[in-house]
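Left out: one protein chain. Kept in place: all the others.
Our next item is subunit A:
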Amino acid sequence: MADHKTNKDQRYDRQLRLWGDHGQEALENAHVCLVNAAASGTEILKNLVLPGIGAFTIVDGHRVSGEDVGNKYLKLSCRTVLLNRAQATTELLQELNTDVSGNFVEENPDRLLDNDPEFFHRFSLVIAVQLEESTCLRLGSVLWNAAVPFLVCRTYGLVGYMRLVVREHTVVESHPDNALEDLRLDQPFPELTNHITSYDLDNMEKKDHSHTPWVIIVAKYLQKWCREHDFQLPRNYKEKEAFRQLLREGIRKNENGTPEEEENFDEAIKNVNTALNPSKIPTAVEDLFNAEQCENITSQSPAFWVMVRAVRDFVQAEGRGSLPVRGTIPDMIADSDKFISLQNVYRERALQDAAAVSRHVESHLQAVGKLPECISEQDIRLFCKNAAFLRVVHCRALVEEYGVDTVHKDEITSCMDNPDSEMVLYLMLRSVDCFYQQHSRYPGVYNYQVEDDIVRLKLCVHSLLQEYGLTVNVKDDYVHEFCRYGAAEPHTVAAFMGGAAAQEAIKLITHQFVPFNNTFIYNAMAQTSATFQL
């Protein structure tokens, strides 16, 4: 057992460094359903099986075709042509990772929706690939009502498409690329002020002076500045420059009057902007505080919202308008003691703030008749540490995207101001779906069909635009191009989408990093992409 664990640690080492052991656990407890084992689907699952998803189930009623064998993720040898696609694909994928449990259902998804729609309720996530519009909408409806996240993925010629449908997806650990530090230099908490006061820069030994953390230096000089400027912090460029000059003058000079080499002061000067970042609550977080789910905490409230509410309470009370202190500081030139003691000041304050938040959590849980153990201290601390980075994503139901009254007309029209925007590719995908509805096939699959289908497809485009009242211009070139594609699924595009979709699936399962919202289009011709909210 222990051996297996270390082996898993080794195997997954490179990804554990991204989402941690708790993220991996979430992945291993997940059960994903893939509808349609087309090339894109196989690629998506491969990228979920390799990192160790708990289980997958493939729903597909097709037999393996010659095209599949030419196109799909390796291993399909000629003899598997006789197998059903679901089974063949399951066996392929199972081989990649024996820790993963693979299942298949040899059934047409429409039939499953007819006979047993609740089949889909058991999954953490359902991914549909190359699915016809009508089935997709039916499935979307079932999943929306069951609150199961739904990811639609398509590869159509040189165009890739993804649509995420999820009622509410909360993210505590969004891992932002460029997070601002939480230093509170504009409004130091009492312990920080005390710590700063304990330093006497003017009377320090030279060695100590050169190894005092820049945060202390800036804090000290800010105190000086505030006394001389009516308690106003440096606000504009001119004042910040003047402040930098003040810092410069603080550098010790040798007997000849030349400034010594004091790298910590250089750091302080470089970091003035960072230091003066106002410690305010990001709008995204304010929005969460104002949300209905935060206002009304019930016994059904997910832990996320209970904690949002607890943090809001904290902000209004102990926090005095600020979020809980994050507790981390960046590395800076300093001797070990000074750095560690400064770090501890922030760390201890963070623990205190988290404890205060915890008391608010407890009182809300009690008020709705739940035990405080429902939400662990660890979770609360993690939440507080990430309080400035919380994200909630809502990706509306397909029925709203498709509804004539609820279509996002403005978004579509304004994007189409540029007729070559990726939006035109979306409109073309909708148009080929119309074509399929009318002709039970996609345009241009066979060479002899291409010419006539261009005319037919153009009619579909017009009727689509008319139905939704979209006054946009779809160039003939795109109609021609989509006929040319003949609904092909080139492997390289399927591979790209397989990677993209798998990563979004991992985000949904681990609740780490932020999923897209809600339509992603990849143009493999121009190698560009765009995200729209439709």
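FYI, contacts are C-beta pairs under 8 Å (C-beta built on N, C-alpha and C of every residue); 3 or more make two chains touch, one makes a residue touch a chain; residues count from 1.
Just so we're on the same page, contacts and distances are computed from a predicted model.
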Check: Considering the UniProt annotation of the chain absent from this complex, which name among "SERTA domain containing 1", "NEDD8-activating enzyme E1 catalytic subunit", "AP complex subunit sigma" or "aldehyde dehydrogenase (NAD(+))" applies?
Finding: "NEDD8-activating enzyme E1 catalytic subunit"
Next item on the list: Using the definition of touch stated at the top, determine which of A:Ala334, A:Ala388, A:Ile412 or A:Leu464 touches the missing chain.
Entry: A:Ala334
Next item on the list: Go through subunit A and note every residue touching the omitted chain.
Entry: 7, 10-18, 43, 46-47, 50-52, 65-67, 69-75, 77-78, 81, 95-96, 157-158, 174-177, 211, 331-337, 339-340, 343, 447, 450, 476-478, 480-481, 484-486, 488-500, 502-504, 506, 513-517, 520, 522, 524-529, 531
